[in-house]
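A protein chain is absent from this complex, but the other protein chains hold their places.
Order of writing sets the labels: A, B and C. Residues in every chain begin at 1.
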Amino acid sequence: MTHVFGRHFLQIPGPSPVPDRVLRAMSAQVIDHRGPEFGELGLKARAGMKTIFKTQQDVIIYPSSGTGAWEAALANVLKEGDRVLMYETGHFATLWKKMAEKLGVRAEFIGGDWRSGADPDQIEQHLRADTGHEIKAVCVVHNETSTGSVSPIADVRRAMDAAGHPALLMVDTISGLASIDFRFDEWGIDVAVSGSQKGLMLPPGISFNAVSGKALEAAKNNGMRRSYWDWQEMVEINGKGYFPYTPATNMLYGLVEAIDMLHEEGLDTVFARHQRLAAATRAAVRAWGLEVLCNRQGHESGVLTTVMMPEGHSADAFRAEALRHYNISLGSGLSKVADKVFRIGHLGDINDLTLVGALSGVEMALSKARVPHEKGGVAAAMEHLESTPAPGIDA
Amino acid sequence: MTHVFGRHFLQIPGPSPVPDRVLRAMSAQVIDHRGPEFGELGLKARAGMKTIFKTQQDVIIYPSSGTGAWEAALANVLKEGDRVLMYETGHFATLWKKMAEKLGVRAEFIGGDWRSGADPDQIEQHLRADTGHEIKAVCVVHNETSTGSVSPIADVRRAMDAAGHPALLMVDTISGLASIDFRFDEWGIDVAVSGSQKGLMLPPGISFNAVSGKALEAAKNNGMRRSYWDWQEMVEINGKGYFPYTPATNMLYGLVEAIDMLHEEGLDTVFARHQRLAAATRAAVRAWGLEVLCNRQGHESGVLTTVMMPEGHSADAFRAEALRHYNISLGSGLSKVADKVFRIGHLGDINDLTLVGALSGVEMALSKARVPHEKGGVAAAMEHLESTPAPGIDA
Amino acid sequence: MTHVFGRHFLQIPGPSPVPDRVLRAMSAQVIDHRGPEFGELGLKARAGMKTIFKTQQDVIIYPSSGTGAWEAALANVLKEGDRVLMYETGHFATLWKKMAEKLGVRAEFIGGDWRSGADPDQIEQHLRADTGHEIKAVCVVHNETSTGSVSPIADVRRAMDAAGHPALLMVDTISGLASIDFRFDEWGIDVAVSGSQKGLMLPPGISFNAVSGKALEAAKNNGMRRSYWDWQEMVEINGKGYFPYTPATNMLYGLVEAIDMLHEEGLDTVFARHQRLAAATRAAVRAWGLEVLCNRQGHESGVLTTVMMPEGHSADAFRAEALRHYNISLGSGLSKVADKVFRIGHLGDINDLTLVGALSGVEMALSKARVPHEKGGVAAAMEHLESTPAPGIDA
Partner (left out) sequence: MTHVFGRHFLQIPGPSPVPDRVLRAMSAQVIDHRGPEFGELGLKARAGMKTIFKTQQDVIIYPSSGTGAWEAALANVLKEGDRVLMYETGHFATLWKKMAEKLGVRAEFIGGDWRSGADPDQIEQHLRADTGHEIKAVCVVHNETSTGSVSPIADVRRAMDAAGHPALLMVDTISGLASIDFRFDEWGIDVAVSGSQKGLMLPPGISFNAVSGKALEAAKNNGMRRSYWDWQEMVEINGKGYFPYTPATNMLYGLVEAIDMLHEEGLDTVFARHQRLAAATRAAVRAWGLEVLCNRQGHESGVLTTVMMPEGHSADAFRAEALRHYNISLGSGLSKVADKVFRIGHLGDINDLTLVGALSGVEMALSKARVPHEKGGVAAAMEHLESTPAPGIDA
């Protein structure tokens, strides 16, 4: 290891740095998952997650990564041959679609250029064309982790309603939840998918399905053959705080602590903090003379910013240099933007000074890696931070 | 909480107490799951698990509970309508069979009375009858966590070979691995299923499939539609220490530490320690005038001991009293032995004095709960401990 | 290391095992010792310690071991040539006296046989003889850690009052505080000395002086040349939660947590728990046919029990065997009882089952080391535990 001293800057768009409080909470001894103390923990975790999803309906917690919760969402309401409408916002939307196909679902994929979130109009058109209402679900990624674009979920719901289509609305908010605005009930979502290692600031290892009554009903006589991912048994047993199979106890310790922290700051303040840091990051990118991948105004993510490399320069060589020299991990470009972009995560346990430190790492590494750019990104970010009120502090 | 002070005795047959060293290892900050440091971690974890399974073949690590690894085993090699031979050793064998059925597999279930491990002769008979070799797999639970009986896996393999049957041998060693003898390659196992929260002394949250080349081959053009549990993609990417989806990083920190500890003591010493503590526990049960559920000599588990309650006495009321008064968690009877037995876990991070402390809790709680019994169980256990060499110390 | 697995039984009379909650509290990042957050911590720690000492007067916290707080007590109110009355309860009383002499104080030492606490009558006689009131302080050890005898401090105060003597009453309650009854104000104590690593269940590293107004006044124009130990500067700056030199921040985190735990259980319950476990330990010793060093009824300590070895047997050889074989640390005999006694600590973070585990270690190690004894100590302890109500549970 080159870097013995000084904090590593983990600036990938998740896993995000785990706050010390959460790591400490997780380091408590494991308990009997069928005992009374666990019951209280389980109830607290589930109730807490409802406040984060902003739902009065059900939340299911899986011991799995977010990918598992994707599969759970599909497996409970879709069966082989079912049609589903998906939207190509980027790499993860594409992976979700491939998973659907692997599971035998016929996915219709609205193409995208990876530079914006989903377009509700196209979804509406597509649904209107499905006069037989064969499409069972519309699947949209809320915050596309591979690109840093956000889909307007409330507008997607409005589009579905305008089309008068009964499909379920399924939303991947793995990297959006608890960092940017998300409202399960108000936005009329049927199934939401999330994970622990992004806005919830836990290590990876548990994942979530928020499930509407309508989706739960649909699952009863539908879906694929399934066992581990089955909602029904979960919902029955969860009522008393327990789980049908051994839960990831220490992750739940951390989850409860993280939820407490989010409410201590206040969700609105959390969201505003992310937006402000994201804007500062974009200011830095512009000052460097580089381009942000998301080119649709209003769709820029509060969670991460994806930066396009100048033609002929390797993003991965740049990232390796940043890691080697400045002890900062940046996110790589995935599949069709591999080596062409890098991603700066600015989510979770982050504040003004950490962001500036991270951006200085990017700026200095651009030099080290001889990537053509203008100086001044850090200064531009600082200027943005100084000129905008800090949520929870100035307000 | 009644008990503010003094250590809780977590004497359920898993999750077992997590050693401080492991909890501390797990409390390290999360890292980039695509970075070079992670690659080393992943390789170390996988290589380490091969030494624990005693295999040169493949080990796959899932972010899931053991139940997920059950499903993975089934989903990769079986498809709807396939026939499989399973053996009713207890509650967990029954659950695995129900899972198989839920997934559409036709499970033939050799009945058992929950008081011993699987009988290789019956398996042989059953396989001989399957002259068309339609049975695709034989599924046996190595250490039945609900009863404390161990199946003689090497003998099962011999029985299969004697029958000349090509079925795969799939073994659930969720609670056996790293506590009692297990030899994947030598015993000719094709798929082994395990979890983190038993002999590996981690919190629940990751699970394992050890997979033979034959099983891997079978999976290629077989099995159910699957994504999360698919071996193929795992095996391809694991080679460099990475995973196809976000792994449970901090659990891997703990895993590597736990494997180090197991090798520091030496696996044979680990196994001998468990056997000796189990024998001491059975001596205590006999001295109390109570009966051990496992009544087949040689099948008694080194991991846990299940104790039958005297007729007319509630095991659950007894356990509640033990918890309330003595701050000890004992395992409950499950499904058909519910409230009729309790289980004493003696696995993982345990030594002579912890065991005696635990047994004294049982003995005193038997009195508190007015369960008819003789005194002297603790004394009998101590006598056993004194009269037998302590592995790694006396040897 | 022979013992990789299973909990070490730390049964010395301090340092006592640190509860996980306290270790976790202490593992938080250090903060600015002059910042506002620290001020709150400092105030909380000091206010909390007042509730533990049961005083409305001053408590001073030193970054030092208990030995430092001894020196502080002496240095602030005594000067070279001053006379002081001390009482030989055992090794630590003797060490305190040697320290006084090293510092130039003339210590008069009432002899004792190390088998009981201080005798108030002798103190009264001695003080009555000092008609010129030259004796500046009476120094008594509350709980003598080397022997397991407790001095009746309230009676010592009564004796001093009966003698009409104005000397200050200085009490070493390093190992008594927070385990057995202690009442600074009610008992009329002027200076109390304590440490972190006993009933407060912290690692060693901070120590305490509780100081009466009378003692503080005496210190103003008296005492030795001193700087680090000086009360005056402490008292002035402590008012706002700060310290005149850098405090042991992380120890204070732990202290605040430990005090919370003590009040969660309730101090009276804490004391009763210790008395009951001590009585169970003495029952075990009697059953072994061995003798408890403290032979004065009513003086037996709730904190530790010192056991006399049969003539011709080495206590240290026995302790080494107990450690090697059973992973239990017992306290050694000190100075004049070296190798003749061993000490069993039963203080702090301890409960019924931990105690039985520890006693089983002693009983089995007596056999291993071929020390003549009767079996049945553990059984006798269990009988005591069963037949007496458990404080906070049965009450």
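Here, a residue touches a chain if its C-beta (ideal position, glycine included) is under 8 Å from a C-beta of that chain, and two chains touch if they have at least 3 such contacts.
Keep in mind it's a predicted model, so treat the numbers as computed, not measured.
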Absent-chain contact - pick from A:328, A:344 or A:371: A:328
Sole contact to the chain not displayed, among A:12, A:210, A:224 or A:382: A:382
Contact partner of the left-out chain, one of A:125, A:295 or A:367: A:367
Contact set of chain C toward the excluded chain (per top definition): 1, 8, 10, 12, 14-18, 23-24, 26-37, 62-68, 71, 80, 99, 102-104, 195, 197, 203-206, 224-228, 230, 244-251, 323, 329, 332
Residues of chain B (touch criterion as defined above) contacting the omitted chain: 20, 24, 27-29
On chain A, residues whose C-beta touches the chain left out of the figure: 1-7, 9, 17, 19, 27, 261, 264-265, 270, 273, 324-328, 348-354, 356-358, 360-361, 363-364, 367-368, 375-376, 378-379, 382, 385-386, 390, 392-394
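Keep in mind that, in the parts below, only the chains that are shown with their structure count from here on.
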Whole-Å gap between the CA centroids of chain A and chain B: 35
Rounded Å distance between chain B and chain C, as computed from the means of their C-alpha atoms: 45
Inter-chain centre distance, chain A versus chain C - centres from mean C-alpha coordinates, in Å: 54
Shared-contact residues (touching 2 or more other chains) in chain C: 27
